[in-house]
Every structure is written in structure tokens, then in C-alpha cells.
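One protein chain omitted, others in place.
By written order: A, B and C. Residues from 1 in each chain.
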Amino acid sequence: MQRIGVFICWCGSNIAATVDVERVAEIMKSEPGVVYSANYQYMCSENGQQLIKQAIKEHNLTGIVVGACSPRMHEATFRKAAEAAGLNPYMVEIANIREHCSWIHKDMEEATEKAVVLVRTAIAKVKLNAPLTAGESPVVKRALVIGGGIAGIQAALDIADAGFEVDIVEKNATIGGRMAQLDKTFPTLDCSACILTPKMVDCAQHEKIDILSYSEIEDVKGFVGNFSVTIRKKARYVDETKCTGCKICMEKCPSKKGLNTFNMGLNTRPAIHIPFAQAIPNVAVIDPEQCIKLKTGKCGICQKFCGVGAIDYEQKDTFIERQYGAIVVATGFKPISLESFNEYGYDDNKDVITSLELERLMNAAGPTNGVLLRPSDGEHPKVITFIQCVGSRDTSGCGKPYCSKVCCMYTAKHAMLIREKYPDTEVHVFYIDVRTPGKNYDEFFRRAVEQYGVDYIKGMVGKVYNENGKLMVQGSNLIDNEQVTIESDLVVLAAAIEPEPSVRKIATLLTASIDTNNFLTESHAKLRPVESPTAGVYLAGMCQGPKDIPETVSQASACAAKVIGLLVKDKLKTNPCVATPDEMMCNGCSQCANVCAYGAITYIDKEFRLGGGKTEVRRVASVNPAVCQGCGACTVTCPSGAMDLKGFSSKQIMSEVEAICKK
Amino acid sequence: MKDVEMKMLERAKALLGSGEVARVIGWKKGEFYFDPVPASFESVEELSDFVYNGFCGANLSKYLIQMSKKEGKTAIFLKPCDSYSFNQLVKEHRIVRENIHVIAIECQGKLDIEKIKAQGVSAVTEVEEDGDTVKVSSLYGETTLNKEDILLVKCATCKSKTHQAKDEEIVLHEMPESKNNRFDEVEKLEAMTETERFAFWKLQLQKCIRCNACRNVCPACSCIKCVFDNPASGIAAKANDSEFEEKLFHIIRAFHVAGRCTDCGECSRVCPQNIPLHLLNRKFIKDIDGLYGEYQAGETAEGKTPLTSYTEGDKEPNDVVDGEAK
Amino acid sequence: MQEVTTEKKEFVPNIVAFCCNWCSYAGADLAGSSRLSYPANVKIIRVPCSCRVNPSFILKAYQQGADGVILCGCHPGDCHYVTGNYYARRRMSLLFSFLNYMGIEKERTRVEWVSAAEGQRFSAVMNDFVKTVTALGENRKLTDLRVKEGE
Partner (left out) sequence: MTKEEYVETINRISGTDVRKCMKCGKCSGRCPAFKDMDIKPHQFVSLLVKGDVDALLESKAIWHCLSCMACVERCPRGVAPAAVVEAVRDTVVRMQGNNGVKAEDIPPVVDELIPQQLLVSAYRKYNK
């Protein structure tokens, strides 16, 4: 027989002003099973908790009901108090008489009556509660970072520095990501490569970091603390352990007409290549689409010249399976395709370029060695027009509804750098709004205007067209209420950014949720911004939303802190409110596994005694309590009712229903 | 039909005689010509009672849940509609497929003895089917009846004459294609007013004596322990002690088999109170077809059911009426 | 003989609301902290996810005298458990249509998606549902009348 204690909280006047708390406590004294009932001003206070603890001990309570605020607020508090008094924390139920009662009702009689029903409902439930113990699952002391851009690099370094093994899986042949393509960084104008490449080298040299470049995630199984991940190492046709990065192969390769993707296709590269000078690993890769040997079987020149015998045309994709305790997703972004924006003439005019292409054109290691020459004829452009918000803040369906966040600042940076380097150049910027929240950001933008004389035009461009070899940029100047046409030599489009498309597959594998724009969703927009709702999965950088480098680095370090916090634990406590099948009733029909989003249910053959010395082997469901998240989808799918959920059992819910309906 | 029966018997003898199978599941003679009963034959001798005639309506597939666990292979005769239930049971891992030898047999639609009696013919001793008519012999002479008038409900609204699972086949005559009319009665009910529908079901379900025949015969209702027998479910009950209980039992039963019911029609066939139980299940089937795309349980032995799958654009419950979003 | 006075009481429906812990229960909390009122005859049962709600719970509520049952969960696509509400949506669609087929008022049972941020909506939904059920009157078609009339 249960001995229930009831504790009614006043919450100052929050509850007591509308609910007659003393009367509620008094009524509860005569409820069957209730042996103690009290009320107090603040149950959550030190004294209130003391009252509960004392009552548990003095009255030998087997379960308690606290009539107070939402369980989302103080359930944990009261569970801890119960535990401290020697009562199983899961023998506590909360009747929400504040948010669901006193705060929304005005009439005292009505509110008190409802509070009585709510407390009775909680009593009905707690009577059927069973003591639960959180399970434990071991933690694999190794982290996986998906994506080797600045976010992935920072997260990996921080985790590794704390002493844990980290693998970086990067789909490209080198780590470095988008940041490696940038020229300078705002607002300090540091050279991007100068601050990034040392970190890349740190990764390569860190004894705890293993870089798996040119690799992709193939499959993910398991759960927080114990993920099992299959990684596809794509064939690069070069033995990573032998290649010294001497580049002789690049020199000798006869197939030199491949588009240099690192330079945004602005120049060409050989079929066998190292993406850029500071690549990590500094190992060549063969583009099989471009390699004559791989396509026709004839050639093999690179193999002949390779002094260390690193070239292997027979190389195949290989698969590695590794265990991880935590996963950081840092898959980054790409600029959107501009095919829906033919008004800007991007496809028709070589001299209409994107900002990322401009980064390469201005980079000393880029196709023009850092001299700003326009792509069509290699001339110095004299008039350059920037267009912001190309595809950002666009709800027409052509672009993205969100603000890409970084464009205002990098456009100011570009304009400033051009005016600095080529003072005779005229620079115009069409903008809708200039958004510069951030330390020293607005000052930076104002410098572009005030110090460097960049012409900011409030208005949007309607059309870019070619007339007599000039790019005519027609747009509105809203401040002067006029339509302007600027004869330009080069037009730079601040194309919206979007999450790297491969994130969709990764999100599916991780059962991590994704929003309508393909950004990964965080667990709580404000309070858990780096955690995915899937336990053990963390989000860093642009894959979670538009952000600049300092924000990305902060988020990556925050991820690392979360990961370290997880990996230092030897075991994880698991939520005890999980599904469990009654094996005696389970048909083994597999319906429950079909609806389990976590793959927590497997089937085992189990022997049952039938009586009379006979046995029978039956297929029955088995729930992994470390994986089960306790949603209950399986319980309703189960036709025999063999599957039930601890803490929210069918009987408990049914008795709550009865208590509410009883008049 | 005689030739089909002969051929079936011949195969059963061969399979048992050679030891290829340990048992054959079929029908054996009952007390009368018109009440053959499902049976398991374990030797050639036992086959002397074997029968297959116009009254072999019973769906044998459910017996395999127990039989497939026994030592040795089990052969079973399955009519086209029974083969759907068979697949569904395989899908739900209730039958070990490798232990079964499926003999797909011809079916020209099975007869309802009650309907024959209603036509004024009793003490039936034999029937001979001939296309659209049936020659019925009884102790009192011979009568020719219109076949359509005396078919079982499930056969009058047959969904398919295609076997969905088979290891061999005994089909000697062409089987007429189904008429695609199984939702007609459901549609009639849907067209009624709410009050009329309520009255209809009240009248029907009032007849329920909670004998559990529908549950016991149903291949989808094959739980080791039914929720209605399990006190932990909160809805256990042995008898209909109120009007609510009558409804509860049939709503829950229909819901539990939704997406899994192959519409074999056994529930209505065995109901001693002649409650049109199949109209409950067919409602779910019709709604599923309308809302989530055509789905026939038991067409294959793998894949998810409509209730264990979803699409992001599914209709909202509040808008759904009769398989469409209104 | 004692004089019998029949007092006509205004009908106040008894309503059970199943709310998922992550969105709708939090939405109800927000309605509370925003002091957005709805009738006191709505009482909430917390479930982990809308997919935990078995049709038998709903039927049980009706048996025990509820006049309306509402199930609230995260918006489709936002389920804390990724897919739970998608399954709930199918189950409830079929159940509602089936109850209608049995001649039982469809409007007594409802599904609404309410996010944790939609306190306003939670209160509006509950007010509207109470209005609908009040208009329908007492549930007599799917209930154990002995329970309803106090044994």
C-alpha cells in the first residue's frame, strides 16, 4: 500500500491568490492513500524542501505529489529533494496548479476546484509509479568532427588539447574549408591564410588528431557516448603515406585543363594536383574525370615521374568503422547558385562575378597573383559595382528568406581593399540595409565610406546589361528618388550563402533535425545553441546558421567544451523513462521497430517455458535503454500492448484520465 | 470442383507419402456436407477424411502460427484471399516461411449455407457448381440456385483472384475476376446522416454477445495475449457490460488490425450474430487508400504498413472525413 | 411528499487535453505565464509525445464522462522525437474518420499542433474547443452512462 504525501505550494501569492491552498491541502488529507498533506509559502525554497524531506522520513512516504508550478520548472528540484530523503526520485509527481490553474483563472472557487482535480490526478498517477533507476552506458573517449573548415579545425584542436582523440573527416582533399579561399578577414584585415594555416598545421601535427581527408560519412549507428560510424575513404589514386608533396606530377601531367575549383574555376589545374600550396595533408589527388590514364588506360606519366612510387591507379574506395562518444557537425556552406537571377547577367558576362570569386582574384596565391584584373580581358577595372543581398532576404522563391549575415561586412572589406590598392578605381555599392552588428564592425564600414570614399547607394539593382563592352548597372537610388545607371567594368554579386548540401544526408544519418532552409536545428535557440536535439551531436559554424569567422570559432570552442564535458565522463546516466516490452505478451511482429526513430528496438529469440517441461523459442522485442528516448511511439503501435513506457505507462495515463473525468 | 479436390488429395498424399512434409493443412469432412472443418493431416491414412468443396470458406493461414513451429515442413492449401493473410503473417514474423510449402488452390467463391437455407433448401447433401448457377442436392431433391444469391459475403465482394504466395499451384479452371465492389456498403453508410449511422451501428453492435469468435478467427488478431484479456491494458473486459463496452471492443479491435487487416472477411463469416464486422475493417482500408495511397495488406511479405509510415504532407486529422481532407 | 425543484444548470463540458511535454505542455505553461485564460474545465495530462496517446486513452476518457478530448503536439516537422507526431497524425486521422463513421460526433475529438512559443494559440485553441464542445452538448453517444450519471 502506497503512503502518499501531498505538498501544496502557495508560490507566494502566485498560487495562493486564486487557489485556496489551505483548503486543497485539507481536502487531500482524506484522499485514499494520502497519509500526509501540507501547504507552504515556497515549496521550492530551502525550507520548503526541508519540509518535504522531513515528511518523507517521518511518515515513511512511498510517493509524493507537489502541487506547485510547472514540472518543467521544478520537477528536478523536488526529485532531488526526495532522493536526498531516501525516496526514489521517480516517486515524485507534480500537479501544475500555477501555469495551468491559478495564473489563468480568476474565480477562486473555480480555480480551487480545478486545483483539487489536478492534485487528485497526480495522486492517481503517483500511486502507480514504480521506483526507477537511471541506467548507465559507457562513453567512448573519442570524438568525430565532420568537416575540416575553421569550425571543425577549432573544435578538433580544443578537444584534442583536453587530451581526447579526435578524427576530422573532410570530404575534400585538404582541410581548410572556405576560410582557406579568403584573402583578408574583416574587421582587422588579417590575411586569412596567415591565421588559418598555422591551425591546419597544428591539426596535422597533433598526436591526438587524425585527419581523414577526401573521406565521407557513410553510415552512423549507435547513440550518445557510443556512436559507430562508417567512413568512406575515397580513392585518391595516390598513396598518402608515400607522397611527399613535391608536385613533380603536377608539372608533368599532360591533362592540365581541369577547372581549378579552389580558385572558383577562374583558372585551370592538372588532373593530378594538390589543391593549394599549404594543403593539409600535402598530398596529391587525381581527378578521375580528368585523368587520361584512368579514363583511357593510356598515359601513366605521373607514375613514371613520381620518385617515391606513390601513384596507384588501382586504388579503390575503402571503408573504416570507428567508435565515437560525441560528434561535431561542421559541414559549412556554399554560395547559392545564381541561375534564378539572370537580371544580374552572371551567366552571360565574365565580368559579373561573385564575392568569393573576387576573394580569389585579390588573393596573392590566386589566379592573378593578387593583381585585380577582370576575367574577360585581363584589364584593370576602373569602375566596380557591388550588389548586396543577391538572393538573401528573398521570399519570392528564387533565393533564401534569411539574411546571409556576412555579406555587408565582406563587401565593405572588398570595397575598402580595392580603394586602398587602386585609388583611381571608382567603387559603388548598392545596398538595401547595411547590417554591421559586432565589435568594431560599424566603425569598419564607416571607414570604407568616410576614409576610402566608397559610394554607397541605397537601392537595389534592377538589371545588369552589356552595352558597347561596358556593364550597365541600372538601379534605384532611393535617397535621391532617382534611377541610376552606372557604367561599370566589373560587377560583384554578394550571393546568399546556403548550408553545404551534403548536410542533408548527414542529418538523416544522425537523426538530427534540419529546418526548411537546410540549416541544422539547435536544441534550444537561446540556451542550447550548440547542441543538436540528438544527444551527443553538436553543431559548429555555418551548418547551423549564417555566421562570420569569430562567431564560428566561438561556437566551435563551445562545441568542444560540450564534447569534453561529455567525454570526461566514464558512464552516462540514461533516462529511465524508456519503453520496455513484456516479453510474455510480445508477438515479435516488428511493428514497434518500424516506428522507432532511434533504432532502439531489436529482436531476440528467447526461450519460454510452456509448462510440462516443454519450451518454446519466440522472437521478442528488446529495447536498448541507452538508445530509447522515451517517446512512446512503439507503445501505441504494439497491438498486444506488450510495449509500455516507464513513467508514462498506459495504466498511469488511464488512471489520470479517470481522475480528471470523475465528477 | 471435384477434379480440383482429387488433384489436391493426390498432391497431399504424395507430399506426406514421400516425407517431404510432416503435415498438410486442409479441410476434413464435418458432420454434414456443408460444414467441412480445418484440419491437419499427418499421414496418408488420415487423408481419407480430406475434403475440398464449395463450403471450404475458412482461411487456414492462422493455423500456421503454431504449425510452422513444429518439427518438419508443413504444407498448406491457400485460396487467393488466404494468401494475403499468409503474407501478412510472414511480414510480422509470425510464420517461419521456410518451414511452409504453400499450395495455391483454385477458388470459385465459397457458399453460405445460411443463404441456401433462406432460399428454402435444407439438408444439403451435395452441391455442383456450374458457372453462374449451382445445383444443390438435398435430402428432399435437387434445386438449381443462382450462385450470386448464395455466396458468402466475403466472396460476393471478392477483392482478388491472384495468389500472392505460392510454392505450387492447383488451378484447373479459370477463376472469374473480382468485381471491385467491396467498398459499396461502406459508401452507403458514409452517405447516411450521422444519426442514421449511429442508429445503424447501435443496432448491429447491440447484438454482440462478446463470444470473441471474430477475434479468434482473425489472422491479424493473433496476439499471444489480447489487450482485452490483459488487466494492465486498462481496457480488459470479458463481457459487454454496457453499450460503451460494445463499441469499445469493436473500435479497438478494428484499430488494432488497421493497416494489417487483409480483408479476408472471416470475422463476418463466423459471427453468430451476423454483425457485418467487415464493414468496420473496410472503412479503415478505404480511408487508408484515400489518405495515404492504395495499400493492400498482405500483397507482399515485407515493408511497412500505413500506420508505421508517414509523409510530411499527410492530411490533418481535424480535416479528414471519409478518406479525404474536407 | 417532497417538492422536487428542477434546477436547469448550464452545461459545462468536461475536457481532457493530452499535451506533449516538449511543445504543447510548454505552450500551456506559456499561456499561464502570459495570463491568457481558458475555461477551468480543460484539464491537461502530460505525455512525452503526441505519439504516446493511444486511442484507448481517448475512448477511456469518453467512457469516464469526458465530453471532449483534444490532443496537442509539436507542429509536424518539429517533433522532439523527430517523427512521433507524424505517426500520431495518421492514427488520429483514421480514428476520427472512424468515429464519424460510427455516427459519433467528430468535433468532440480534435488534434492541434501548438509549439512552446504559442501560448496565445494554446489559449485560443482551448477557448475555441470548449465553445465547440459546449455547442455539441453532453456526450451521450460514446460513454458509460452509469459513470456519467453517478452510478
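Just so it is clear, a residue touches a chain if its C-beta (ideal position, glycine included) is under 8 Å from a C-beta of that chain, and two chains touch if they have at least 3 such contacts.
What you see is a predicted model; the values in this text were computed from it and never measured.
Partner chains of the missing chain, restricted to those shown and counted over the full complex, are A. Listed residues A:Ile432, A:Met472 or A:Ile564: the one in touch with the omitted chain is A:Ile432. Within the full complex, the residue among A:Val24, A:Ala310, A:Val461 or A:Val620 touching the omitted chain is A:Val461. Screening A:Leu478, A:Val568, A:Ile604 or A:Val617 for touch with the missing chain picks out A:Leu478. Taking the complete complex into account, A:Arg393 is the one of A:Arg23, A:Lys252, A:Arg393 or A:Arg619 that touches the chain left out.
The chain not displayed touches chain A at residues 343, 389, 393-399, 432, 458-463, 474-478, 481, 483.
Everything that follows uses one rule, which is that only the chains that are shown with their structure count from here on.
Of the two chain pairs considered here, A-B and A-C, the higher C-beta contact count falls to A-C. Taking each chain's centre as the average of its CA atoms, chain A and chain C sit 35 Å apart. In chain C, the residues touching two or more other chains are 55-56, 60, 83, 87, 91. Residue positions of chain B touching 2 or more other chains: 227, 233-234, 307-308.
Of all residues in chain C, only 55-56, 59-60, 62-63, 76-77, 83, 86-87, 89-106, 110-112, 141-146 touch chain B in the complex they form. Residue ranges on chain C touching chain A, taken from their complex, read 14, 16, 21, 25-26, 28-29, 31-33, 35-38, 40, 43-49, 51-57, 60-61, 64-66, 78, 80-84, 87, 91, 123, 147, 150. Against chain C, in their complex, chain B makes its touches with residues 186, 189-190, 194-202, 227, 233-235, 242-245, 247-248, 251-252, 254-255, 258, 280, 283-284, 287-288, 291-292, 306-308, 310-312, 314-318, 320-323.
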